[in-house]
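For this depiction, one protein chain was excluded, whereas all remaining protein chains were kept in their positions.
Chain lettering (A and B) follows the sequence in which the chains are written, and residue indices restart at 1 in each chain.
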Amino acid sequence: MSAANGKIAPIHVEIAENLAPASSPAGFKMFNRILDWITNERLQLINITDRINEIVRKSGIRDGIVHLQSLHTTTAVFINEWQDALLHDVRAFLEDLVRRESYFRHNDPTYSDCERKNADSHLRGMIMGQTLCLQVRNSAVLLGTWQSIILAEFDGPRSRSMSIQVSGV
Amino acid sequence: MSAANGKIAPIHVEIAENLAPASSPAGFKMFNRILDWITNERLQLINITDRINEIVRKSGIRDGIVHLQSLHTTTAVFINEWQDALLHDVRAFLEDLVRRESYFRHNDPTYSDCERKNADSHLRGMIMGQTLCLQVRNSAVLLGTWQSIILAEFDGPRSRSMSIQVSGV
Partner (left out) sequence: MSAANGKIAPIHVEIAENLAPASSPAGFKMFNRILDWITNERLQLINITDRINEIVRKSGIRDGIVHLQSLHTTTAVFINEWQDALLHDVRAFLEDLVRRESYFRHNDPTYSDCERKNADSHLRGMIMGQTLCLQVRNSAVLLGTWQSIILAEFDGPRSRSMSIQVSGV
């Protein structure tokens, strides 16, 4: 049930958009990649820290910014500690903050043609945010000891894409 | 009542700060603009996607970052699907998350000289955030199929300004 208990095997499909970093003579470089995941739960948390670090290493950029942007309104990307018990609490908190069984116009055929009944997913994605900007230092994502980068699926199972941009020197 | 029902006619006043992008010989460029809106509801949602894309096109920057920063604590900028029924749910959710009629010291003359009684607006702005960073790819803002950029007014009617910075190559 938890994202950390081994049940989740997201498939990472990396699409090579740029084979070489777009570098400028003066040292400013930019590097773009799309990462894909297949999720298998409605509300699922995925630790994407290693995948992001892999892209940062490939970029050849030593110091700068890595920008993550999930391309789906019913997902989010954020930081927290990756611990089983806490991930359980995170799921419970988000499910309680926006109750799936509440009345939403987005789920009501009178007002909406959305058949997924996913208003709760939209509101969770909106409040947590679909973008994250982190520093790159010494060719790695800068993270505190307990900080992991978490992709949250709020309307799975789905195929999900995230665009990653590394820029700097 | 909804931001999508045609009642809202935000006035966009673009202030040309830099007539030419501040380009460097090596290709790193930066482009800044201020956009203004006149809002006409207390809690109002405005789809600003087209305006942001217009600025990105003008910047001449092909790949990079566009940073949006609303200059007001009682506003927010975030991503969600732009659908009437869902926008109704977004408004209801934010109004419920922070109840205007709750007791707040900020609204209490004993503690505060604020005459707007807008503590709820401050808390909504704080939790949703006043900045948003998005990728620029191929001279356009990178957005998923259902992602729109939304400016939220939480204490209108007011005149509101957003600073937009495009940087990259």
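Here, a residue touches a chain if its C-beta (ideal position, glycine included) is under 8 Å from a C-beta of that chain, and two chains touch if they have at least 3 such contacts.
Note that the structure is predicted; figures quoted are calculated from it, not measured.
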{"item": "Contact with the hidden chain (one of B:58, B:72 or B:100)", "value": "B:72"}
{"item": "Positions on chain A contacted by the hidden chain, ascending", "value": "24-28, 63-65, 78-81, 83-86, 88-90, 93, 127-129, 132-135, 137, 142-147, 168-169"}
{"item": "Contact footprint on chain B, counting only the chain that is left out", "value": "22, 24-28, 30, 32, 65, 67, 69-73, 98, 104-106, 108, 111-112, 114, 119, 122-123, 125-127, 129-131, 133, 161, 163, 165, 167"}
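Rule of thumb we're sticking to: only the chains that are shown with their structure count from here on.
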{"item": "Euclidean distance of C-alpha centroids - chain A vs chain B, Å", "value": "22"}
